[in-house]
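Every protein chain of the complex appears in place save one, which is left out.
Moving on to chain A:
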Amino acid sequence: MLHYFGSRLLRAIVSVVMVVTFVFIVLRLSGDPAIVIMGADAPPEAVDAFRTSWGLDQPIWVQYLTFFKAIFSGDLGQSMRDGRDVVSVVLERVPSTLALTVPAFLLNVGIGIPAGVYAALHRNSAIDRFVMVMAVTGFAMPSFILAMLLVLVFSVSLGWLPSAGQDSWRHAILPIATMGFGGAALLARFTRSAMLEVLGQSYIRTASAKGLSWSAVVWRHALQNAAIPTVTIIGFMLGGLVAGAVVVESVFSWPGVGRLLVVSVANRDLAVVQAIVLMIAITMVAANLVVDVLYGLLDPKMQLQTRQARG
């Protein structure tokens, strides 16, 4: 098991380094922060001074090595906007983002899994069809369109909920609903097909032939098997949530990490963008590791492979 997760962890670190490197290079090739931040009509001496003070006059590989050395001493740099430490600039936005993504994730799982299981167990019933229509709609619709629709209905027409800002818990409802519904739809679809696949297996018939009630067959024999592919999807979804937060926070002017990322990219605030990308990459990798652990717990075949890999 340790060997298995050791190799997973190594691969994870390599992915993080690659993502961060990619972003580092693209950011520097795609626009000059000095011009963006100082303004196009700033005097050339001032722009040059800016470049020198942030090390932007160095060759890119020197900048890159400096950046990495700094990371290992725990220094992610300062915001070019206000000179504050980027870690605190980013961290102060984290609670706002978690306030959307955590409830949205709970909605994804809390609605998506039961809806998918129910639809599979009542295949072709009216409720199954309803779930599938919702799932396909939610899956096909980009989240910003769903966000617009929700704003149109609940803010503009009905006037029930605010459409922008972070002044009260009511402001969080529409962004959470946007992210919650899309993810729930995705998960419902996958859970349903995983469940249908399992229900058609021979061991389900064996469990019934043994004399178990249908509910015991479902609870004891079907769900754990269906959970194995579903966990993978949940892992992907965690990544999707971060991406969703970028869109949804922008649409609803929610001052979280996602909006900070969009603003910082526009401003070429390099250190902030890099810090956010690093954080997102680490989050995704951590989510993948959690998925791998769950996988190992759910699927005994994984445990066998692990034992073989180790011994």
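Just so it is clear, a contact is a pair of C-beta atoms (placed from the backbone, for glycine too) under 8 Å apart; a residue touches a chain by one contact, two chains touch by 3 or more; residues count from 1.
By definition in this document, contacts and distances are computed from a predicted model.
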item: Omitted chain, identified by the protein name its UniProt record gives, among "Cytochrome b", "Oligopeptide transporter ATP-binding component", "Transketolase" or "Ferredoxin"; value: "Oligopeptide transporter ATP-binding component"
item: Among A:Ser7, A:Ser53, A:Thr206 or A:Ser253, the residue in touch with the chain that has been omitted; value: A:Thr206
item: Contact residue for the chain not shown (choose from A:Phe22, A:Phe130, A:Trp160 or A:Trp214); value: A:Trp214
item: Touch list for chain A against the chain that is not drawn; value: 201-203, 205-214, 220-221, 224-225, 228, 298-301, 304
